[in-house]
Structures are given as structure tokens and as C-alpha cells.
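Excluded from the complex is one protein chain; the other protein chains are retained at their positions.
Labels A and B are assigned to the chains in the order they are written; within every chain, residues are numbered from 1.
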Amino acid sequence: MLTGMDSFQATIDADGRIEPRDAMPEGYRKTLIRQIAQHAHSEIIGMQPEGNWISRAPSLRRKAILMAKVQDEAGHGLYLYAAAETLGVDRADLLDLLHSGKQKYSSIFNYPTLTWADIGAIGWLVDGAAIVNQVPLCRCSYGPYARAMVRVCKEESFHQRQGFEILHTLCNGTEGQKAMAQDALDRWWWPSLMMFGPPDSASTHSEQSMAWGIKRHSNDELRQRFVDMTVPQAGVLGIRVPDDGLSYDEESGHYRFTEPDYTELYDVVKGNGPCNEQRLAHRVKAHEDGAWVREAAAAYAAKKAVRAA
Amino acid sequence: MSASLSDLFFYTLRLGDDALISAQRTAEWIAAAPQLEEDVALGNIGLDQLGQARSLLQYAGVVEGAGRSEDHLAYFRDEREFLNLQLCELPNGDFAHAMARLLYFATYQQLLYDELRSCDDEQLAGVAGKAVKEVAYHVDHATQWVLRLGDGTEESHRRMEQALDALWPYTAELFESDELVRRLAVAVDPSTLQDEWTRRVMAVIDESTCSRPSASYQHSGGRQGRHTEHLGYLLAELQHVARSHPGATW
């Protein structure tokens, strides 16, 4: 009979799923908490750059789509926090770690959305990159995380399409609209490539996460997959990927591309991006403004419980 | 447009504008709600309101017969042409204000749509039939929160009472009758809704332990296109991209 850590390793080796109350190495638990929390934080901070355009969406149809999308992100954050909570942490504590800057979220959300076309670019590129990152997580070794990701991926399938549709409409519109689309691609291309994290040569957590079945592919593999997927789509849109080094390699069947400037990534992670302070301040304010509401609801529930007893 | 079609057009616009302006305000809560679950809940409510607005504005465009779409009506009318209630356009305030407004407005919509769904205009009746279920949920949501805030902590009680009071002077307008609603056979005369509305709203307020609101002055004018100063800014934000690119599709 296998117990404890032997059972854990046997399950991992057999590509099985670890469930909440199973024995697991402390490192596995910590890695998962860190990763799931960061993922959840990214979803809820990610509501801001897009939420920024709900009030200004240029048609009512677009407004409805964008509202539904931003709402989905709140839902996804919620599924992910719930997955993290199965590991014995509390959502309120994770939020505190986000608010105090002790846990991170995806750096992509520290870039500003400056025009309506940015909403298209986020859907197409940022959600596109997220999907490339997330699909393998549906097979992650930790059951609750994998299940949350199945739900997230299913719901997000419309996110990327609506982004592409926005850009496609712009690219077939007026000169002004087309210029807006090109400008958005110019600004979002490099940050999107950085979403896959540092190059494999410099990635600190990758190897152990791969062994544990938390991560299934390396950063560089996923980045390549994203480029291969995206470049032909840019061709359909008729806008130019801002990379002079981009070329198709017949032999390998892959695009060769210029690596992004990772010093920028490290800098934004450290807090020095265009919107780091703004995003966090907004989030903290919403949380603090809501404190009296949460307290009221708890007080009401307590009163009712006493009256019922 | 005949006189009766013109009445129907303006009546439909009134209801559509109520829903559109409410949706715009509700959407401002997304990513700013007191808890994640509430972000999602308010998203649903805003989407319901926006859906009602789109159906109504689209229909208003058809009635008018001048080729205006829902987007023409939403994006290319000026302040004075908007016919929504002033209650819908007021800035959000705190969460208690949001729930007070939702209680007042959704209860009104529920009574109105409930009548309207048996009116002789098939389109309006159809929109109302669908919407009445949506707003029943909005009423419930607002009720749950008014109870919790009113009977929660000292602070929440104070804020809830303040909010109910602050918005009360904008509630008489909900029930104003005028020539148009009396002429137009399919229209619901809102003055007929007031007693039941008051009964329902007061029942919630009483249970919440808040004192009943009252006001010495009641605002009016939204149905005639006279608004608070706030609507101009709301529309500037809502309309500016569309107006910067006239003729563009999105």
C-alpha cells in the first residue's frame, strides 16, 4: 500500500490527478498556490484595462460583448481563487497579498488601453496568448486547478474571437480605423510575447513545475506556438507585425521572430510599468470601499442566525 | 410619421432610454464592486438592462421609419433628446445608493413591464414579457442588499438610510402622467403604478429597519428632455468614439 509521498509520486508518474486532501510535498502546494493566486489576480486586475472601455464602446452590441467579457473575467478570478482555497489558503488573505504587492499578476495588464482598437488587440493577442498558456493547464496534475481551467477555457473561447472581429472590422473600415488597428498591434505585440515569461534559459521555476505536471510545455515552446498561430492572422487582417526579423522558415515550419526585450518585462514585474500603480490603487480602493458592505452582510447573517436559534 | 406613430416612438424611447442610461451606470460598477461575486451579479443586471435598451431602441427606430438604428438613437442624439428618468442618470454614489436606486427603479420597471406585456403592441409586449423576468431578479437583488445594509452594522444602516433619502426626490417623476401616455392606447399610465410601487418599496424599507424616506421637493423633467447636469457627461463618454468617426461601422 502506497501512502503519503509515495502515493503522490505514483499518481504523478501515472499522469493521474492530485486532489485537495491528498498528501503532497510542501513545495508542490506552495508552487500551486503561488501560480493559481497569480493567475486569479491576473483575471481580476485584467478587468480594468478592458473595463476602461465599457462606457465608451462605439456600438451597443460591442458594449454588451465587452461587459460580458469583463464579467467573465471576474468569474474566472473567482473559480481560480476557489481552486487555490482547496490548498488551505483563504481568498481574503490572497487578496491582501495582491493588495500589498507581495503577490504578482500578469504584467500585460500594466499597459494602458488607449484606443478602442486596444480592446480588439487584447482579445486577439492577450487572450490568444492566454489560451495558448491555459489549454495545457486543463491537464495540470492538480485536479481543482485543472477543472477550473476547463471551465475558464470553455468560456474564453469567445474572447479571442470577439477581439479578432473588432480588429477585422476596423481593418475593413475607414483609414482612421485601420490606423488605429495598426497602432494597437504595434503597442501590444511585444508585451504579448512577454506573456509567456522569460526565455527558458532564464526561467527559474520551470523544471520542477514540469516534473510535477503543473507545467506541460516550456515558455519558449508556447511562445513559438503563439507566433505561429498569430502571424498568419495578422496577414488576414492586413496589418503588419512590428518585427523586422520576422520570417517563415520552410524547413521547420515555424516563424523566426525577434525575441522581446526582456529587461522591460523584468522592469514591469518589479513595478515599473505604465499602469502598475494605477491598477493596484483601483483594486485596493474597490476593496476598501466595499469593506463596510461585507461587514454589514456578515453582521446581518449573524443576527439572523441568532434569531433563528 | 402619423401622430399615433410619433407617440409610440417617443413612448418607446422613454423606456429604452431608461434602460440604456441605467445600463451605463450599472456598468460603472464592474471591477469596483464590494466583492467579486457582486461584480458578476451587477454584470448580469447591467447586461439585462442593456439588452432591454437595445430591443426598445431598435423598435423605436422601426416605428420612426427614418432608418435610425439602435446605435443612431443611442450615439447621435443630444442631451435634450434623451427622455429617461433623472433617477437613472444620477452618479453612482456608494453601494447603498446603487441598491436604493435599483430597488426604486427595478420595482417600477417590474410593475410597468408586467402591465405592458399584455398590451396590444406585439413588439412592446414581447420585450416586456422577456424583461419582466429579468427585473424581478433585479428587485430581488436590491431587496436582499437593502435588508442587509439596513439591518447590518451601524455604518451600513446610516448609509442605507442616507441613500434611500437622497434618491427619494427623484421618485415622483416615475409616476408622472402626461398627454402622451393618456393618448397612446398601448402605453401604461405610470400614475396607476404608484400605489403598488409604494406598498412594495415601503415593505422592503420597513423590514430593513430604515426609516421611511420623504422629501419636500421632487425633481421632474426627464420625460421632456430636461435633465440633471450629470447626463451630459455620461453621454459625452458614451458617444465620443462613435461621434469621432461618423459613418464608421464597429
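Definition applied: a contact is a pair of C-beta atoms (placed from the backbone, for glycine too) under 8 Å apart; a residue touches a chain by one contact, two chains touch by 3 or more.
As a working rule, contacts and distances are computed from a predicted model.
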- Among "Thiazole synthase", "Multiple sugar transport system ATP-binding protein", "1,2-phenylacetyl-CoA epoxidase subunit B" or "ABC transporter permease", go ahead and choose the protein name stored in UniProt for the chain not displayed. "1,2-phenylacetyl-CoA epoxidase subunit B"
- Message: Counting the whole assembly, list the visible chains that the omitted chain makes contact with.
- Response: A, B
- Where A:Arg56, A:Arg91 or A:Arg187 are the choices, the one touching the absent chain is A:Arg91
- Per the whole complex, from B:Glu81, B:Asp140 or B:Glu207 the residue touching the absent chain is B:Asp140
- In the complete assembly, which of A:Ala10, A:Val236 or A:Ala301 touches the absent chain? A:Ala301
- Message: Residue by residue, what part of subunit A touches the chain that was omitted?
- Response: 1, 3, 7, 19, 21-23, 71-72, 75, 78-79, 82, 85, 90-93, 148, 151, 155, 294-295, 297-298, 300-301, 304
- For subunit B, residues in touch with the removed chain: 35-37, 40-41, 43-44, 140-141, 144, 148
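Criterion: only the chains that are shown with their structure count from here on.
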- Item | CA centroid of subunit A to CA centroid of subunit B, Å | 35
- Message: Per the contact definition, I'd like the list of subunit A residues that touch subunit B in the complex.
- Response: 44, 47-48, 51, 54-64, 67-68, 70-71, 74-75, 77-78, 81, 116, 166, 169-170, 173-174, 176-177, 282, 285-286, 289-300, 303
- Query: In their complex, what parts of subunit B are in touch with subunit A?
  - Reply: 20, 23-24, 27-28, 30-40, 43-44, 46-47, 50-51, 53-54, 57, 70-71, 74-75, 94-95, 147-149, 151-153, 155-156, 159, 237-238, 240-242, 245, 247-250
